[in-house]
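Structure in structure tokens, see below.
Excluded from the complex is one protein chain; the other protein chains are retained at their positions.
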Amino acid sequence: MQAQSTVEALGRFAECGYARERVEDNALLRGAGRFGDDLATTAGTLQAAVLRSPHAHARLRKLDITSALAIDGVHAVLTGEDVREWAAPFAVGVRQPMQHWCLAVDKVRYVGEPVAVVVARDRYVAEDALDAVEADYELLDPVVDPEVAAQADAPVLHEGVGANVVNDRHFSYGSPDKAFAEAAHRIALKVRYPRSSCTPIECYVVIADYDVAAGTYDVTANFQGPFALHSVMARALKVGASGLRLRTPPDSGGSFGIKQGVFAYVVLMALAARKAGAPVKWVEDRLEHLQASSSATNRVTEIEAAVSAEGRISALRYDQLDDCGAYLRAPEPATFYRMHGTLTGAYDIQHLEARNRVVLTNKTPTGLNRGFGGPQVYYALERLMQRIAVALDLDPLEVIRRNLVPADAFPYRAPAGSLLDSGNYQSAIEKGAAEGGLDELKQRRDAARREGRLYGIGYCAVVEPSISNMGYITTAMTPAEREKAGPKNGAVATATVGVDPLGGVTVHVSSTPQGQGHRTVAAQVVADVLGLEFETITVNVELDTQKDPWSNASGNYSSRFAGAVAGTVHEAASRIRKRVAAIAAHQFEVDASCIRFGDGRVTVADDDRLSTSFRRMAGTAHWAPALLPEGEPGGLRETAFWSPPQLAAPDVNDHINSSLCYGFVFDYCGVEIDKVTGRVRLDRYVTLHDAGRILNPAVLDGQVRGGFAQGLGAALMEKFEYGADGSFQAGTLADYLIPTTMEVPEPVILHMETPSPFTPLGAKGAGEGNNMSTPVCIANAVADALGESDIELPLTPSRVRAMIGIDEPDAPEGLEPIKPAAGSGSALQASDSVDMPGDPATVFDAMLDPKILAKIIPGCHDLQAVGDNAYKADVTVGVGMIRARYKADVNLSELEPPHALKLSGVGRSAMGTAEGSARVRLTAIEGNRTRLDYDYEAAIGGKFAAVGARMLQGAARVIIGQIFSRLAVELGGGSNAGSWMKRIVDLFRRLFGRSKK
Amino acid sequence: MTRIAANTPCRVRLILNGKERVGQAESRMLLSDFIRHELGATGTHLGCEHGVCGACTVRVDGVASRACLMLAVQAEGRRIDTVEGLCDGDALGDLQAAFKRHHALQCGFCTAGILNSCAEFLDKTPEPSELDVRDMLSGHLCRCTGYTGIVAAVLEVAAQRRGAPPETSHV
Partner (left out) sequence: MKPAAFDYARPESRGEVLKLLADTGSDARVLAGGQSLMAVLNMRLAEPALVIDIGGVADLGYIEIRDDRLCIGANTRQAELLAWPELAEHAPLLARVMPWVGHFQTRNRGTVCGSITHADPSAELPLSLAVLGGEVVLERRHWRRGRRVVPAAEFFQGLLTTAREPDELLTEVRFPLARADHDYRFTEVAMRHGDFALVALAAVIGPDEIVLGAGGVADRPVVRRIPRDRDFDTELNIFAWSLGAESDAHASAAYRRQLVRELGHKLLTQATP
């Protein structure tokens, strides 16, 4: 308990613990922030754009960059060949023969995977050149669903591995089999957690340069850490760590974990700069970001509890399948292991079994995302708690209460190894229930239900880990593999405090924040230690790996600032204080223990006459070294490194203390569901946090509110939608929905402070709790309102309404519902028919006539025969203002003159790919006419699928419909547009007797 | 009739925060890129370039507009106001100060656009309800704050401008 005594020795804080306004805001509010794309660049800096795969799974056969290089203003195109020559694949966290290069070298495995980089005068020209690169792909079967991908007969992404499950570990702690055998009840649940991302508003920015003389790279990127990845980048670039100078800009526009993923582009743009022989800047755009930056994993979990008749849980069993996308990109499979030590959550459960399988699918690689691993684990665990309550007819909060870790058990060792540092979960729940108005909320629920409204209350209790153990990821390896690789553990934080010759205090931390107010809080900590006004402290949060102290744990993740970094700042400032005290003691000729700091002065206790300004006293170290006491070297700058001893490497039995601190979050909420629209309205949301000692309450509340809004988004609207063909369908912020002011209510925020015994200031992290708790809390409330057990996120109005039930009246006769497209993919299917003049033979022959074919294909500029009934065409197609020019192959096949044929086409354009085929049947009808019936299938991939998902079905219908209506016109039938609509109009006429027939 | 051929830089002159500024732009250059990279006013940020996130919102002749959905050449002769023009001399303006008091920003990337919308909104709507404020702000995406501080700051400035004293504590 040494740390706590430090805090007590300081007495009352003047700054820490108070809601100071943020020092960051002065510049940001003036538009004077310095974000990545705002920085001055070296003269001659060029702009990069990335060519990306429109396909989810394909072999890259050929890449022709000739036309792109011919465009005025284009300087270079980086391809897989360059990458093979200059770089190495990224290191992977599990022992498997799979290669992940920063650029596709032979295969593409997800939509949006980089295939080439164009470097040009400006971004506009670079994008022109992207459209001119010709890539030739051989399509392979994609696999999107993780459960399908895990099966033996699934298409395999990495042939060298031979399967898509690339890591499969079993863990057993205690005696789970025995506990399950003896349990009164076994209660199980299967849940699917969707893929989403916290999507910062600023996307990735990389500015890279290559020093050809030294063979080294100098890169500025809005990377957030962990700087363990610096080693991954340097190795990929085939240089030592000093060969990659990595710097971060002063400001970064949000990250929430996602800007960890920029590291792959650090390598890519470093190589692009080398290729171009000039500095290169790349600013990721929103489509690139949504489809190809990073995301949380989607996960399928089967969870089961052994439960006593009273609702006490003796054992838990997890079977987790984590979908990490197309490559296991570092630090994956960390999503599993960040939470591994604490799979039992806030509960005192002695026996645990877990199977963790990592599966790869044709989706974007995953990585850090706020809450990292927590949302997935707690969605399973806390949904299960609610199900246990339902099954045993107990109050859900009572089930939580009966299983909590006892208040006198801290520090508490959880079965998988987490050492829960401190807490009092029982008090937290009592406080939360009382101060958040739980009784009143229950009354509201009861009143609503009496009126027949749909109202539910959800609860959840969450242990929020912070300050990750850098060794937890090695739990993915077997003990034998770990033995070979050598131990990894700890979490080194660094901070530097310096005093300049005029007595000004400057602080540097390697925490690379993205808006969390680190400068403010570090200044508060130092101000308290040195007795200065916090506004006078300068804090620098830029990181330069060539000049600044840093370690592999540097960066902004696992909510490590308050516990680790602020504590290390305190340590560095305390060393300065000790040195200044020694200098003052020497000058005043008193013992150093008599020296006091406060109000900007250094004073001898009990003797106000012996007092000098801090500035002057500290300045002595620079201006008059001869006056310094013996042993004081002069100058005044201290760098502290700190790593907690509690963070040991995983042991031979796979116990891992995956984090240093464990805060506690208790949430509950009341929701009302609109019976018609299915919309979920949060009536009240209460969230109680115990994050140890609070350093700045306003900053902390900001973290809670931000996490809550993101958790609410994950619960109600956010999802990265993929088609069955692997097409990405959420490429704009009109498709990927983020809550706005109208959707985010104000939560009731409550706090408790149980200091951590393991951090210098007693503080714990608190940045991620609501990302973990809010999705499942809302899900539990909806489950309560509807009496449903199978709750899948996001709880969109349509999905909720489906759970309420849609009792559809039958369609009126003649109005068959349109067949839904197969799966949720972008494979579009429908049928239609058109009446044509002439007999079937005439119509059939017309379709085989290339002259007529050229006329009926919409926007056909050119049609060249390349074989029997096979053509190459150049067509411009589109709907409304949207148009793209496609190079297409057109074929007529399965000819059964004059009754049937198949018309098919495959097109490629800068907008992506389009494939379609129509089976045509011709039937003679009265009046020497022919009815042309067609069933079509279309698949649209690439950019249009990503940004026009809402329009795909309609667009396919318009374009395919045009072919046949134009045929009718060509055969002399006049305009016959809108046959689908015409059928409806005809039907109306039939139904209402307006028909003249 | 003004006519500018593709790929041909032309001169664009506008009034940026009260000062006449001139720069070069091709017909296709977005106003957002022109302000940032040609005129060097980097306080305006780009979050989506398709008009949804609102980060790039500036005032065009006093009216809050997405700078990513305008061409630089369309701004010829117009008054463009950005975040850099919101200060009261060297001091933060009342809206900016309220944002600071209420911790209405974290990373600050979306803030410039929000401030511009609020500036126009408060001119036109001196007595807004909370719902009015939320409705106006729904054209902006902020990923950090959960919006609480922003709503509180705007309501406070509206009250202040009507003569009520500012709050002293944070939200």
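Order as written gives the chain letters A and B; numbering starts at 1 within each chain.
By definition in this document, contacts are C-beta pairs under 8 Å (C-beta built on N, C-alpha and C of every residue); 3 or more make two chains touch, one makes a residue touch a chain.
All of these numbers come straight from a predicted model, not from anything done at the bench.
J.: From the listed residues A:131, A:792 or A:874, report the one that touches the chain absent from this view.
T.: Looking across A:131, A:792 or A:874, the contact with the absent chain belongs to A:131.
J.: Using the touch definition from the top, which of A:740, A:756 or A:930 touches the missing chain?
T.: Going through A:740, A:756 or A:930 one by one, A:740 is the residue touching the chain not shown.
J.: Just one of A:443, A:478, A:677 or A:864 touches the chain that is missing; which is it?
T.: Once the missing chain is taken into account, the touching residue is A:677.
J.: Decide which residue listed in A:485, A:627 or A:802 touches the omitted chain of the complex.
T.: Result: among the candidates, A:802 touches the missing chain.
J.: For review purposes, identify every residue of chain A that touches the missing chain, sorted by number.
T.: Touching the chain left out of view, chain A contributes residues 123-124, 127-128, 131, 285-287, 676-679, 717, 719, 721, 729-730, 732, 734-735, 737, 739-740, 742-743, 796-798, 801-802, 806, 808-809, 811-812, 815, 817-818, 820-821, 824, 878-885, 910-911, 943-944, 947-951, 953-955, 957-958, 977-978, 980-981, 984, 987-988, 991.
J.: Since one chain isn't shown, list which residues of chain B touch it in the complete complex.
T.: Touching the missing chain: residues 1-7, 26-28, 30, 33, 49-51, 54, 57, 60, 63-66, 68-71, 73-74, 117, 120-121, 135-136, 138-140.
Throughout what follows, only the chains that are shown with their structure count from here on.
J.: Just give me the whole-number Å value for how far the CA centre of chain A lies from that of chain B.
T.: About 28 Å, centre to centre.
J.: Under the stated contact criterion, what part of chain B meets chain A in this complex?
T.: Chain B reaches chain A through residues 26, 28-29, 36, 41-50, 52-53, 55, 82-84, 86-87, 92, 96, 99-101, 103, 105-112, 115, 133-135, 137-151, 169-171.
J.: Which residues, counting only chain A, touch chain B once they are in their complex?
T.: 19, 21-22, 24-26, 28-33, 35, 37-38, 124, 198-203, 251-254, 256, 283, 285-286, 514-517, 697-699, 701-702, 705-706, 708-710, 732-734, 738, 740-742, 744, 746-747, 947
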